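My questions all concern the structure below.
Apart from one protein chain that is not included, each protein chain of the complex appears where it belongs.
Coming up: chain A.
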Amino acid sequence: MSKSHLELTGVEMAFDTPKGAFIALDNVNLKIKKGEFVSLIGHSGCGKSTVLNIVAGLLQASKGGCVLDGHEVNSPGPERAVVFQNHALMPWLTVYENVELAVQQVFRKTMSKQERRDWILHNLELVNMAHAANKRPGEISGGMAQRVGIARALAMKPSVLLMDEPFGALDALTRAHLQDSLMEIQQELNNTVIMITHDVDEAVLLSDRIIMMTNGPAATVGEDLHIDLPRPRNRVTLADDPTYVHYRQEVLKFLYEKQRKLETIKPARAGKAEQQEKREEAQAARA
């Protein structure tokens, strides 16, 4: 246990913008143990996705870096599977073929055809989607597509599973259901998971640790909260468990007192109205 499984050290991320460099992250340090379930929480735009993309290798930190099992991360790879916010399934492939594309790529050399087939179906069953194996993403609901996205990521046997608001676009019931299955799967496979969320309850219920990020620009890790709740966890009994409520309050305090967003809702609205106007103008111009 001398070295951690995944380590971010002194990560700075500067984006080139027309107005000059924009420092999104500044000095982010994070150590994650194997099998840990970590949630990233913070206000919109603070840089959560940026952190995740750096771990995924989709973005390259401008300073500092990310080390996984002793190797520096500088390009994406299937051992760091990503579940994207909008499922990101290929719309022209069936559910089965979407998972197959990943399995084919990762286990081409190590599995026989039959083994790959079984492995694809096994992962679809894990998320309860085997029944829709031959449907296209356009023919299934958002929640189902998200589950396929998770199955595809799990099928890569990743050592780290990265999830960017995986349940953000789902209704409360589907979300609860998927959270429960995710907990079960994670218990079973003991993957390391980094999940971005906006949902305080989701973070407390699922995580071993909650990383709270300060507001950007130059965001960094604000607080690191360890959640010592026994597993398996049950959302109903936990709801009025004092420790659970305490953790929940800690996160809420961080988000709404320490890192309160000072923007009022008005400018955002005005911005939206403006955008709407622009869109209408563009449409009129096209017509």
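Keep in mind that, in the parts below, a contact is a pair of C-beta atoms (placed from the backbone, for glycine too) under 8 Å apart; a residue touches a chain by one contact, two chains touch by 3 or more; residues count from 1.
Criterion: contacts and distances are computed from a predicted model.
A chain of the complex is left out here; the name its UniProt entry carries, from "Glutathione-dependent formaldehyde dehydrogenase", "Cytochrome bd-I ubiquinol oxidase subunit 2 apoprotein", "Electron transfer flavoprotein subunit alpha" or "Nitrate ABC transporter, permease protein", is "Nitrate ABC transporter, permease protein".
Across A:51, A:68 or A:106, the single residue that touches the chain missing here is A:106.
Touching the chain that is not shown, out of A:8, A:25, A:40 or A:56: A:56 (per the contact rule at the top).
Of the candidate positions A:22, A:92 or A:256, contact with the hidden chain is made by A:92.
Seen across the whole complex, the unshown chain contacts chain A at 56-58, 75-78, 80-82, 84, 86, 88, 90-93, 101-102, 105-106, 136, 156.
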